[in-house]
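Handing you a structure now.
Note that this complex is displayed minus one protein chain, with the remaining chains in position.
This part shows subunit A:
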């Protein structure tokens, strides 16, 4: 929204008030001229136009008051008037500016407090650590900033304000695009780059025609007008794309909002975990978690399958403290079975190289270790076997938490809790891993007996267990036994149960997502940039040429008006004047023999030099000086 807005909106208002007064749709010529003058004055945008800015609004409100039920007196606006007033306030530039600023400020807490939509567990941890203050912040929505009432209110108001601003401007702009450029002002001397050239022996018609042609070639919209005293003037305007771009930018922003909202309604996203050598077939039951938009039909889940053949990770072994242990490479080889394509195909997924299959996209987002463990109960029955997915605790060394629940163990249910350490060290800091690669893989485990609480029907996190109600298995001395294993080892505990560490596999975590509106949103965003570029860098300007017959030929006047930031206007206007003068002089004396016969003394001179007004103030400030002084 720029300066043109208000102008456009004002023009709209003027049009409305005209219609309300029952004026002719096409006002008389004098009225048109007056409006053209007004408009030019507006563009000068200086102090004396300020009171004018207020005037139409007041006029409108009075009008509203009249047509409303409240009566004719000015202070009483009535319901409609009040609404109109509020609407005007909402769609005003100041309000838009205020809302924008508010939006920026309101977004800040979203980066300072852990947000639920980013990581809910961090939010809960923060709340539990910070007590009642955090709970207070929570009720205010500081942990869900971007879905909070206040944040939504700001951006919705902003977009309402935007709609209220853009729609009238769209109408005005469409009308302007179809209409002819406004009349040439009577005194060009006041405008930017004013240049006056005397052309001896020229023809008014020809000069005007040439000017119109030149301007048209420079993509100006031109109109040749007949004026009194046999004069001709050419009025021209260019840079309509500026306003087009501005409107496109704002409409495209609305489009982005629509795309994001529609995407939210129609998308789905799920997380899966796959151990090396194992497969995945796309069905709801296979997902660790699954979120879907309100209007997504989950029965339409595409049916593809894949197997994770291999997962490779590489870590930095350089001696630098910042780099040591940092990941260098993650790669997942998958074999995909896509029913739409004949047969299977192999593909390697990397962090920035997702797999596109059947309209969904699969991203490699996480990885970890799945040690192969066999757990036997005291009776010697195998109660847990195979690769167990462990959760990295977040350190560089990939110290991973391991939980095995064995509800079928006899005589009591068993739980194994502990750590998997890719490069294990057990010292005074407890068991931890010093490097994420498999240098010295170890398991450090504790075994518990008791009721796991799985039978009461409450869903439990598979990767957590509450050991407070369980009894640790003790060794012969009565101490809690700590099981420490390397691959291939196994250990039997005092109660007869045993654990063996058979090997290590890796697992990969993938996100699977489909958002049918993401392309639409991207197109809208790119359109917004296109509009932005047009609205910032296309200059909008008017250029006028007037040819007045004089005793010796024609007096040519050229001037321009910047309707936006336009530092080349004066230069261009002068260049145009020079060009017209040049071509006029060559046209005026086609052969040198004519010179002697002509009575004009100046025809001897090579060509008339453009003169500029003696007070050269227009040169430094093209657009803001002139008519009002």
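Simple rule for what comes next: contacts are C-beta pairs under 8 Å (C-beta built on N, C-alpha and C of every residue); 3 or more make two chains touch, one makes a residue touch a chain; residues count from 1.
Methods note: contacts and distances are computed from a predicted model.
Participant: Choose one: "C-type cytochrome biogenesis protein CcsB", "CoA transferase subunit A", "ABC-2 type transport system permease protein" or "Glutamyl-tRNA(Gln) amidotransferase subunit A". The correct choice is the protein name in UniProt for the chain not shown.
Facilitator: Its record in UniProt gives the absent chain the protein name "C-type cytochrome biogenesis protein CcsB".
Participant: Out of A:86, A:120, A:462 or A:526, which touches the unshown chain?
Facilitator: A:526
Participant: Out of A:82, A:292, A:335 or A:361, which is the one that touches the chain we can't see?
Facilitator: Within the whole complex, the residue contacting the unshown chain is A:361.
Participant: If I consider the whole complex, including the chain that's not displayed, which of A:83, A:156, A:177 or A:351 touches that chain?
Facilitator: Checking the options A:83, A:156, A:177 or A:351, the one contacting the hidden chain is A:351.
Participant: Just one of A:110, A:418 or A:560 touches the chain that is missing; which is it?
Facilitator: A:110
Participant: Considering the whole complex, not just the chains shown, which residues of subunit A touch the missing one?
Facilitator: 1-3, 5-6, 50, 53, 93-94, 96-97, 100-101, 103-104, 107-108, 110-112, 115, 117-118, 145-146, 260, 269, 316, 318, 320, 322-323, 326-330, 350-354, 361, 363, 365, 396, 511, 513, 518, 521-522, 525-526, 528-529, 532-533, 536-537, 565, 567, 621
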